[in-house]
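Missing here: one protein chain of the complex. Every other protein chain is in place.
On to subunit A.
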Amino acid sequence: MSESTAPLLEVRGITKQYPGVMALKGMDFDVRAGEVHCLLGPNGAGKSTLIKCISGVHAPTEGEILIEGKPLPVGEPSQSMALGIGTIYQELDLVEDLRVAESIFLGHEPRRLGLLDRAKMRADTTALLERLEHGDIKPDMFVRQLRPAAQQIVSIARALSRNVKLLIMDEPSAILDDGEVEILFGVVRKLTADGVGVIYISHRLDEIPRIGDRVTVLSDGRTVATGLPADTPRAQLVEKMVGRKVDQLFPDRAKVAPDADVVLDVRGVSGLPRVKECSFQVRAGEVLGIGGLVGAGRSELLRLVYGLDKPNTGEVHLDGKKLPAGNPAVAIERGMGLAPEDRKSQGLLLQWSLAKNVSVADMSRFTTAGFINLREERKQTGEKLRELNTVPDNPNRITRELSGGNQQKVVLARWLLRECRVLLLDEPTRGVDVGAKAEIYRLIAELSAAGIAVVVVSSEMEELMGLSSRILIMREGELVAEVDGSTATEVELLSHAVAPTDTNVVLEETR
């Protein structure tokens, strides 16, 4: 990238004041045509606010945003769009019941004599997808049939259909597994070769040198370093981001006594359509990792173990006693806890206070003669929140206002309070920044050291290798391999996770 390239986007000293909060305290950075500029920062650093200012959803309080040297009209999403700024949000915003072509042209359908020009729509869709080298996605497929990566590509094609010059991607890889991320990167490289500038937001540090040209680090509403080369050493980036040195992301693995009691014993559990005959055991104090590709059936397996779904066959034993099928209330009673994959839709009541979310699974602790002791509830939930360094740790705060990492700590605080024996964690660090990740890892290690059996499902191989004593690999609904956590390599895990014949990356297998 030559220095003479005029910046496509220039952000100069923008601030954003919300009632009571200064979300942006001065940000500067620029994006050149044809480059991938990564934005890195802990949750709550102001990344989302910055994006919303650029895409016109919010107007900045001070400062200016220039697009190709001209000031961008602020607070006008349609103007930003017309000037070639496209945004792909973390939660895919495609309508699942539409076809690919309809999704891409939603809101700006080609018309002929006032009617939809379906033929042109299909032809243009094919052209766009071929430009992204994904002719394997057909215009007539339904969005819900597509795998997450293919859906991302449709989102990108939609941005392209509006002649995008600057594409903002907010954690696009969060819901993808490693293989799918590679597909996404291929598309991004294709875009930049065509001169599109990309703002790429990710929590996965390893992605930055792979896809980025430059990187800007945000912290607490400010740009703490801007325009660094993407191959800046990782430790240095982390240090800038959290403002201190994080010497060790993963804590030391606790030694599991080989004669420790088997706490959780899963015997031949099957559940349609994804989970086939899965058996495993977890001992007290052990961290068992479960890896595999997205869609391999890992979350479904956890749901069966926890009793959220009823298995077709198989049994789950806790402390040597059989659990009734399909009854999470009993599982919890006997000491199981689950931190689900999607905390927002499954784990938490976002409109509730932190105290209520922490106490909900253990109300009897705060109940005297049938009435809730609110003071005691606030006191004890506050203690757990503080123990986990939750920010904020005031139990009266509304859960919605917290960042992803802190919301995850609220879920964990719930199970800490209950003093459970088996903790099932489904993607515990998805969308969580490095600082909070390290804390969650430390917590997992502490819990297992205290004798709790922990099962971690993760799409990040590194996380599994850093935490688990054993790693099981799930593929197409079956547990296909068991690997020792301390000696496993990424290549080894991936080779088990990907079936030799599994080449269809576009279509989700029929549900």
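Here is the rule we use: contacts are C-beta pairs under 8 Å (C-beta built on N, C-alpha and C of every residue); 3 or more make two chains touch, one makes a residue touch a chain; residues count from 1.
We take it that contacts and distances are computed from a predicted model.
So one subunit is absent here. Using its UniProt record, which name fits best from "LrgB family protein", "Paraquat-inducible protein B", "ABC transporter permease" or "Response regulator"?
Matching the unshown chain against "LrgB family protein", "Paraquat-inducible protein B", "ABC transporter permease" or "Response regulator" yields "ABC transporter permease".
Considering the whole complex, which of A:I51, A:L318 or A:L338 touches the chain not shown?
Residue touching the chain left out of view: A:L338.
For the chain left out of this view, which of A:A230, A:I290, A:A361 or A:L493 touches it?
Looking across A:A230, A:I290, A:A361 or A:L493, the contact with the absent chain belongs to A:A361.
Which of these touches the unseen chain: A:R214, A:R397 or A:R475?
A:R397
Tell me which residue among A:Q145, A:S161, A:S353 or A:Q408 touches the hidden chain in the full complex.
Residue touching the chain left out of view: A:S353.
Need a quick check: the contact residues on subunit A for the chain that isn't drawn.
Contact residues on subunit A toward the absent chain are 19-21, 44, 220, 306, 308, 328-329, 331-333, 338, 340, 345-353, 356, 360-361, 363-364, 367, 370-372, 374, 386, 389, 391-394, 396-398, 401, 414.
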